[in-house]
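A single protein chain has been omitted from the complex, and every remaining protein chain is retained in its original position.
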Amino acid sequence: MRLVTAIIKPFKLDAVKEALRTLGVQGMTVSEVQGFGRQRGHTEVYRGTEYTIDFVPKIRVEVATDDATAGAVVQAIADAARTEKIGDGKVWVVAIEDVMRIRTGEMGHDAL
Amino acid sequence: MRLVTAIIKPFKLDAVKEALRTLGVQGMTVSEVQGFGRQRGHTEVYRGTEYTIDFVPKIRVEVATDDATAGAVVQAIADAARTEKIGDGKVWVVAIEDVMRIRTGEMGHDAL
Amino acid sequence: MRLVTAIIKPFKLDAVKEALRTLGVQGMTVSEVQGFGRQRGHTEVYRGTEYTIDFVPKIRVEVATDDATAGAVVQAIADAARTEKIGDGKVWVVAIEDVMRIRTGEMGHDAL
Amino acid sequence: MDTGNTAFVLAAAGLVLFMTPGLAFFYGGMVRSKNVLGMLMQNFFAMGLVSVLWVLFVFSLAFGKDAGGGFVGGLGFAGLKGLGNVNLALPGYSGAAALSIPPLAFVAFQLMFAVITPALITGAIADRMRFAAYAVFIGLWVVLVYAPVAHWVFSPTGWLFKRGALDFAGGTVVHINAGIAALALVIVIGKRRGWPSEVMPPHSLPLTLLGTGILWFGWFGFNAGSSLKADGVAAQALINTHMAAAAAMLGWLIVERVKDGHATTLGAASGAVAGLVAITPCAGYVGALPAVAIGGVTGAACFLAIQLKFRFGYDDALDVVGVHLAGGIVGSLLLGLFASKAINSAGADGLFFGGGLDLFGKQLLAVGATLVWSFVISFILAKVIDATIGLRVPPDDEAQGLDLTQHAETGYAYGDLGMGRIGS
Amino acid sequence: MDTGNTAFVLAAAGLVLFMTPGLAFFYGGMVRSKNVLGMLMQNFFAMGLVSVLWVLFVFSLAFGKDAGGGFVGGLGFAGLKGLGNVNLALPGYSGAAALSIPPLAFVAFQLMFAVITPALITGAIADRMRFAAYAVFIGLWVVLVYAPVAHWVFSPTGWLFKRGALDFAGGTVVHINAGIAALALVIVIGKRRGWPSEVMPPHSLPLTLLGTGILWFGWFGFNAGSSLKADGVAAQALINTHMAAAAAMLGWLIVERVKDGHATTLGAASGAVAGLVAITPCAGYVGALPAVAIGGVTGAACFLAIQLKFRFGYDDALDVVGVHLAGGIVGSLLLGLFASKAINSAGADGLFFGGGLDLFGKQLLAVGATLVWSFVISFILAKVIDATIGLRVPPDDEAQGLDLTQHAETGYAYGDLGMGRIGS
Partner (left out) sequence: MDTGNTAFVLAAAGLVLFMTPGLAFFYGGMVRSKNVLGMLMQNFFAMGLVSVLWVLFVFSLAFGKDAGGGFVGGLGFAGLKGLGNVNLALPGYSGAAALSIPPLAFVAFQLMFAVITPALITGAIADRMRFAAYAVFIGLWVVLVYAPVAHWVFSPTGWLFKRGALDFAGGTVVHINAGIAALALVIVIGKRRGWPSEVMPPHSLPLTLLGTGILWFGWFGFNAGSSLKADGVAAQALINTHMAAAAAMLGWLIVERVKDGHATTLGAASGAVAGLVAITPCAGYVGALPAVAIGGVTGAACFLAIQLKFRFGYDDALDVVGVHLAGGIVGSLLLGLFASKAINSAGADGLFFGGGLDLFGKQLLAVGATLVWSFVISFILAKVIDATIGLRVPPDDEAQGLDLTQHAETGYAYGDLGMGRIGS
């Protein structure tokens, strides 16, 4: 099994979600993160003092999936999240030894 | 070493924490996430416009552990988090090459 | 490729970020988490009722990196985050099969 | 008509109106964020429903021509009939008690009291009551409980007023009345799931402190305005109100610091409100130093009173019983000791000012009568509504929170997760 | 000079001033958190810019000696010249209408109306207007639109006033005026990116309810203060204001509950404000039961009116058109039915009180004149500013939010991520 993790731009979440849905992915977990990278942050000014914020709000999307579909998942996410502007983010894949669905105790493929 | 990651229902966090404690787990890291899956979200209405929210608040629990105890950790989390209602969540296990305790620089088992 | 994940004290984030920068790391992803471990939490009192909070605010730092630099990244983070007080946190390393830069579709090293 | 008094009472009416949102924030900050809208809604809704009922006929029940026995007013003023005439004298408000303001100013001022009194109850039943059941309950409650008790005590033709029981601005009518009704309601509706073992911390103490500030500010209108004149009594009432709040804050914080080791902001807020409650019946009848004493005693007493719910196992979520019932009783009875005709000739002398126990006895009677009537009717109302509509939300709804389940809204959306879709 | 009336009007001026921050929070809570400061800033800035213009010459345009035809005042009072003299009689305020307050009290009271009127527009153009363009727009708007319309309707020397059109506190001058200007502006500036397909939920309904509470409270000063005396009319206006808000809240919630299945807190807030809008022109001219009727009708009507933007595709972001324009028209016209000289001899009798359609016709004229003038000038202003400075922020700035791009600030920083560095 594989765990696909993607860091995307927040406003792309819906597009990514729909892309995964159409791919038949049944579930995913998302969270708010802050990214540092090529994309510049922004500056703020409070009473004359300038602050530079290097981090940019991003969304992390995690999808546990079969080895077989992992590649398709990566591709679907990337295609949906791409704006071709700096800061589109990353996708990486990690091997997972096993998954369990807590409710039923099912393991592996059936747990997804 | 193994990294056990669980996505659970928020109100189950205390039960899971206690279960892990009794198992002798010394530490864990938790965070707020949003889950998409079989469990339906909810709808909101603002001035006559209906919004559907597909995501459900969940908690991610991460435990770095020895290979030996990994199975027990998965089981303990699953048992504590189970309500047998849709949305109980997932647990997955990933191999980690090494862990360091920042304070001491200890590696591997001693770092936990 | 490797994914280095570190759990650090929030006020150490800037130091860690700078350390990674000097190491030539081009990007990272951070998020707010809550940690449970040897470091004690705190208690709160509301209208005479005492609550104990076992969790401590932490920051998770994630860096995808080459196998070659992974060790240096771990060391740099640990050195920058160390206060030698309980609660400094952990760093762990996981193998990642591949990384993609969403914007360009580049894979592996070029994606970082 | 006196323009100064009219300006004063109209401004006071505005201040008392502002107290209900203040109460909403005071309570709203104390609940968990999934229930904040449920709490705010219950309070704002009272401003809607109770106001309409008031002009339709509840004012008339409270201040209309006595229907007999000083128990309730007649329906002569239903729809505020005839009250537009600025020279009309309201029943009992004649001679020395004659009003120098337009009757509608009095109607508006009293209306705001009728709005906030049932709203006080919301703190006790937080996080678990069905909105529909709440709406029905307060609608019936203002008619069957608030109106008669207001008539007994506030109307010069009421039986307790005639007996000489004193209540300057609503210790019995407002605070004891709402506090004991809250107790009846929590007994019937039962505990929040997980109480008392589960942690239910306030989600926003700044919101609670905002409410406290608004309440303190508005209470000047509540108490000083009850003089119905911009005179020395009003000035005395205003400074007493402030001093009782201040002293009660200190009293609460001291006990808290001694017992728990910390002086908390929630304690400061709670103490101040307790002092405001206790001084309400006394405001225009006592001096400034007695006001400090009443406040100090109440602050400490209420801190102890809120612990009773654990002893007796009733889930008075935000301590309406501990603060409003306990504080209202303390204030109404201490008035029997501290009242002085030197401060207000229309008042009486309490035990410490040569009046013996006479006034104290009358105060006891007023407190007792209010407790019995309000508890019994409120309990019956709660039982009837529970048996019909049902008082309580289903367990799953309670777990998910009132905001989503009762109002299909969420209180806050700070994050970046734009997670919704239009349409269902 | 009457001290009671002076105290009343000065207090009312304070209450109306407080409404603009209230409006800022009412609107601010409804936008997404990335735009909250942009919204608050637009409102607070109106308190700065409009006030300065007012004393410099706008007051004079509105209430100065008529420059001819009852269309606009002259510049005699520029810089408030001579208004320090407490015995000065303002043009038209003589005889029965003579003021018993210092002219500066009147200037201050009216100033607050001039501040909040353009501020009302901010709700419609939320999330996309350049701050500089906004500043220029409202500056010109108070001069070219607000001042003349205020002169027509409020000044006893204005042509609509002379014709007998009634507007107690600003149904035409404030609400229709701002509402139709908002429509003109949204037509020119266009829709928010993503509207209506993208979800844009309120980021903090407690903030919106705070604004609602402040508005309700302040509106007592707005309407009752417009009597300029602490008298029976003021008392009537105050209770009417409250009753319309209460009834409109209920009206909105009932329709909402029937249509969508839930009574929402945003609905309660929106309904209350709609009622306050509708009663504004009527406050001192109708009785309490008509006020309830006006409120109830408006609450339901505005709930339906806000759906029109989807039909016609204009992005009135926070429903300024649906609430202020619609509510203002409903109120101004219903006054033609419900007005009664029995309530206020300075008023008139509407259709239901034996006055026939005469008043209704005058109300129609006032509404129509305001609609035309305000729409045309506002539309031209918007076009000119768009062609010069540019009304709208660039798409990327709109995506990032007004807080960062217009003001280099973020509204909230709750987290532990101390992510900044000093210096750039």
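The chains carry the letters A, B, C, D and E, assigned in the order they are written, with residues numbered from 1 in each.
Rule of thumb we're sticking to: contacts are C-beta pairs under 8 Å (C-beta built on N, C-alpha and C of every residue); 3 or more make two chains touch, one makes a residue touch a chain.
This structure is a prediction, so every number in the text was calculated from the model and none was measured.
Among D:A133, D:A246 or D:A408, the one in contact with the hidden chain is D:A246. For subunit A, the residues in touch with the chain missing from this view are 44-51. For subunit E, the residues touching the absent chain in the complete assembly are 1-8, 10-11, 13-14, 17-18, 20-22, 24-25, 28, 36-37, 40-41, 44-45, 47-49, 51-52, 55, 79-80, 84, 86, 101-105, 107-108, 111, 131, 204, 207, 210, 214, 406-414, 418-422. Seen across the whole complex, the unshown chain contacts subunit D at 2-5, 7-8, 11, 15, 32-33, 196-199, 201-206, 209-210, 212-214, 216-217, 220-221, 224, 229-232, 234-236, 238-239, 242-243, 245-247, 249-250, 253, 260-266, 268-269, 271-272, 287-289, 292, 342-343, 412, 414.
The working rule: only the chains that are shown with their structure count from here on.
Between subunit A and subunit E, the least number of touching-chain steps is 1. When the contact pairs of A-E are matched by residue number against C-D, B-D or B-E, more than half turn up again in B-D.
Looking at C-D and A-C, the interface holding more C-beta pairs in contact is that of A-C.
Centre-to-centre separation between subunit A and subunit C, using Cα means, comes to 17 Å. Measuring from the averaged C-alpha position of subunit B to that of subunit D gives a distance of 45 Å. Among all residues of subunit D, those that touch two or more other chains are 408-410, 417-422. Among the residues of subunit B, those touching two or more other chains are numbered 31, 34, 44-46, 49-51, 54-55, 94-95.
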